[in-house]
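With one protein chain removed, the remaining protein chains of the complex are shown where they sit.
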Amino acid sequence: MSRIDGRTPEQLRPVTIERGWSKHAEGSVLVSFGDTKVLCTASVTEGVPRWRKGSGEGWVTAEYAMLPRATNTRGDRESVKGRIGGRTHEISRLIGRSLRAVIDYKALGENTVVLDCDVLQADGGTRTAAITGAYVALADAVAWAQGRKLVKAGRQPLSGTVSAVSVGIVGGVPLLDLCYEEDVRAETDMNVVCTGDGRFVEVQGTAEATPFARAELDALLDLAVTGCAELAAAQQAALAATRA
Amino acid sequence: MSRIDGRTPEQLRPVTIERGWSKHAEGSVLVSFGDTKVLCTASVTEGVPRWRKGSGEGWVTAEYAMLPRATNTRGDRESVKGRIGGRTHEISRLIGRSLRAVIDYKALGENTVVLDCDVLQADGGTRTAAITGAYVALADAVAWAQGRKLVKAGRQPLSGTVSAVSVGIVGGVPLLDLCYEEDVRAETDMNVVCTGDGRFVEVQGTAEATPFARAELDALLDLAVTGCAELAAAQQAALAATRA
Amino acid sequence: MSRIDGRTPEQLRPVTIERGWSKHAEGSVLVSFGDTKVLCTASVTEGVPRWRKGSGEGWVTAEYAMLPRATNTRGDRESVKGRIGGRTHEISRLIGRSLRAVIDYKALGENTVVLDCDVLQADGGTRTAAITGAYVALADAVAWAQGRKLVKAGRQPLSGTVSAVSVGIVGGVPLLDLCYEEDVRAETDMNVVCTGDGRFVEVQGTAEATPFARAELDALLDLAVTGCAELAAAQQAALAATRA
Amino acid sequence: MSRIDGRTPEQLRPVTIERGWSKHAEGSVLVSFGDTKVLCTASVTEGVPRWRKGSGEGWVTAEYAMLPRATNTRGDRESVKGRIGGRTHEISRLIGRSLRAVIDYKALGENTVVLDCDVLQADGGTRTAAITGAYVALADAVAWAQGRKLVKAGRQPLSGTVSAVSVGIVGGVPLLDLCYEEDVRAETDMNVVCTGDGRFVEVQGTAEATPFARAELDALLDLAVTGCAELAAAQQAALAATRA
Amino acid sequence: MSRIDGRTPEQLRPVTIERGWSKHAEGSVLVSFGDTKVLCTASVTEGVPRWRKGSGEGWVTAEYAMLPRATNTRGDRESVKGRIGGRTHEISRLIGRSLRAVIDYKALGENTVVLDCDVLQADGGTRTAAITGAYVALADAVAWAQGRKLVKAGRQPLSGTVSAVSVGIVGGVPLLDLCYEEDVRAETDMNVVCTGDGRFVEVQGTAEATPFARAELDALLDLAVTGCAELAAAQQAALAATRA
Partner (left out) sequence: MSRIDGRTPEQLRPVTIERGWSKHAEGSVLVSFGDTKVLCTASVTEGVPRWRKGSGEGWVTAEYAMLPRATNTRGDRESVKGRIGGRTHEISRLIGRSLRAVIDYKALGENTVVLDCDVLQADGGTRTAAITGAYVALADAVAWAQGRKLVKAGRQPLSGTVSAVSVGIVGGVPLLDLCYEEDVRAETDMNVVCTGDGRFVEVQGTAEATPFARAELDALLDLAVTGCAELAAAQQAALAATRA
């Protein structure tokens, strides 16, 4: 059985990670998972939020948003509505937690990194693309901070790598990296965030139509672990390349 | 090894489900998981939101909130701040999705049920207590609607039952139904929502401190399934009792 | 002539004052005036708002709110609407002023007490029940602060006691402590806050349908003074009892 | 004993009521109580709010606001803060209730009158000046509506007149119509709204410093009734004059 | 060809500038351009916004607003809507920039002047009347600050004068100082802010219906320069007069 776009069930969409996209940000990546395109920027500032001052520890946080016409139908701007929706909040929090999982706050010192993930075009998997791209932007920003001696010599603020992928059951078949059309038809939908050594940072599975059995959950987790490993390799390849 | 409150790792806190707590609501439950107390009311209104009109299908939604002094330190009211926080949004959405998983929209007809889950006292597991209590309030509200003939005769809007529990790894040991003190020390924290027949509606696991391995995830899922089954039994017992 | 619920015109509804309702708050009371139930918590924090710093004087403030289904028809949450309504503001301010009337700021020292009055179930008289309950929660919080030596030895921050009751003219007859059904039919409605020694802290009378004469106003004030005295006795009895 | 500005205790400040102040509004009045100046406009629109449609009855509502530099120290604009304060809400509601007390909704028919009371300069008693001025603007607006045949012939939408004044106890002496300096030093402060025939629409008394006794309350009510009668006479004189 | 109100194309409406309108503000002016009436107050406070502290330089800012019934149809209050509209923002910014153009920040020292321009009645040209009036209020406020020695002796914070006027093309004819009826029919509309020596501070021209040619732009600029000069003379006359 082949998928809408001809992939096999365990195949990722084409992934591109373009570093140095922005002239201003300390780290910036345009990541694409197929037609999903997310601009991830990492902004470094000296100092930390008030509640953390004097701790000697840094902070990493994230904000996620979509351009109004990133989707098939134009959505109202949250700035115009005057409030951030639940979905946006939820995804921003997920991205922040995911990246903090690989940060050594002590090594980062009292610096803050804000990751902005703005979806320019959406075709499913925007949050997983955002996490995967944001990690690379974060790595570049950390290197920048090291170059500027904001981070103490000999300290490595990154304790690992992190990537994310969606998986789901569509028509009874577990699929890796759902595009939008698959996502809306999925019976079960799961987002999985893994470290480069194959452990879990987040597992979020939702029964969209019918509850799912343990065996289905296991199959989805298997798929996700493989997908995250492939994405980790793509991240490493991007970081190994000389920046344009 | 015994827990802070003397429980074994696989033991729930004392659970109480008090039906008919409110004079006004069509269904209302004061649920407690130990010192966590949540007032769940189910409000039935004829009609559905605009986007669903004419579909012949009903709708179920939920709102979660905490009283300012439900916690050890007083929190600012979200009404005073003028915006709902990310955590509140996230939990409200989780409760809504969980209960919609056992609703047959066609059988419900064009009626809306709003579940309000207000935490009167918090000691960990407020969202899981809310889901577990809200199911019972929903069942009472559906029965009320059937009594009023709002629901067509011979139709059963509830396609199953749903309960939820938190699990986590504390000091390397998987524990069921974390109280607040355990929750803040947990290395990994997971909320699991199951149907009465043991399938999953939601699985949300988060590495608070260190990423977790597949074996740990499996152990947590095992614990959660048992806990949800016990809670399902408590729900059935409460619903079987004659309401005060 | 007997009332809807069988009371005489000058009779209060059954009043209960349950202390120590919350595990976390320094003072907490579940107060009921018939079917009206309000959870009042008193939260003590060291320090005062910025505009009062260095004055050596304390501060007391209050916030009032209703759960969405406290009433017969579900109301929208003010946190969801993003703004607090005029009625909520007005009652919060009334409760704060009423309790500040019996506070000796100097004796309280630079401590703040926030009174949260959340209506769990409404059947008329929610603001008067809130004031009456909040006084008891405040007294417990003050005692707690004295036990912790936050308040200087030999100082008594409470300069008196305060209670409140509604009165109104229904069908030409002055009635004490209106329930909801009476309240909506009242020609004139008045809320009166008295100290334990029978003086007035607040008098708020409103002609709902027709303007009222001086004689009617006098009759209502007479009723209210008696009701407040009874409530003061109930407060003292509650405070005299050993807390559960 | 003479007052700050040389008045006797039972003397009003100079009152002026200037009709036809605005070119656009159906009724408009610049009212002054001494240095307190309020611009009151009455705007008539055909139709009523949704919840009142088809009832055959009209509606009257009010909004109160202060220019930022109406007071001695500049206040932040509520439009800039993005929310209306409790005091503004409370006064808007008071003005609306006061004027609705003399409206015959049936006679008004399905028309709405909005009263805007904007304080241009404040020196105590802004809400009472607003009510007193708004009545005159309302009378002009009603006459305008009658002239346009929006109101059925032979119907009189105004069932009476309404005026308001503040009273208070300063240094133990009951005073009529407090200016700002008196207001801040008052032990007790009361706003009273009366109809032209001497009955009460609103009585709002507050103990600012010490609770007040029944005898004090009675003395204040006596003063207020006299003051409101004088203001009613001033309103009648203004309405009798040919508009400039 | 004569205009709606009988003026010639290059004629201003009657202009009045009434100083000392408010008892509280350091400078205050009621300015009228025909039926357009704007109350401009200048409030002086010692100190500057945080981002300017320690610079030795002052700050001037402005806020513009309209009373709800300043216009022919009542508009909703921005405080009630909870947000400031684009037009309000735009005009507030224009007024602030215009007045800052004639301020010597060093000479002003670390003081802030806030200019509040509240439109009491609107008939076209509210922003230009506001700038013209605000300049006079600012001059009075600066003089007040000099009298109080807030400004160092021998320093003149005002480096010039500023006034503003609207011009437009109506029916093919360039007109000075449009009233509302002309404004709505204008093909092109321009607001011009000039210093007393005839140079430009702001030029904002908009094609309402059809794009305009360079020759039309030139004709409008010519008219505007003449109008601003007349207004500058009126400002000087007002400032020369002894304040009432």
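A few remarks follow.
Labels for the chains are A, B, C, D and E, by order of writing; each one numbers its residues from 1.
Note that in this section a residue touches a chain if its C-beta (ideal position, glycine included) is under 8 Å from a C-beta of that chain, and two chains touch if they have at least 3 such contacts.
Everything quoted here is computed from the prediction, not taken from an experiment.
Considering the full assembly, A:41 is the residue among A:41, A:98, A:111 or A:161 that touches the omitted chain.
Annotation for chain E: contacts to the undisplayed chain at residues 83-87, 89-90, 92-93, 97, 101, 160, 190, 194-195, 197, 199-207, 211-214, 217, 221, 225.
For chain A, the residues touching the chain absent from view are 22-25, 28, 35, 39, 41, 43, 45, 63, 65, 67-72, 74, 77-84, 88, 114, 116, 118, 120-121, 123.
The rule is simple: only the chains that are shown with their structure count from here on.
With each centre defined as the average position of its C-alpha atoms, the distance from chain B to chain C rounds to 33 Å.
Averaged C-alpha coordinates put the centre of chain A at 59 Å from the centre of chain D.
Distance from the chain A centre to the chain C centre is 51 Å, each centre being the mean of its Cα atoms. Within chain D, the positions touching two or more other chains are listed as 82-84.
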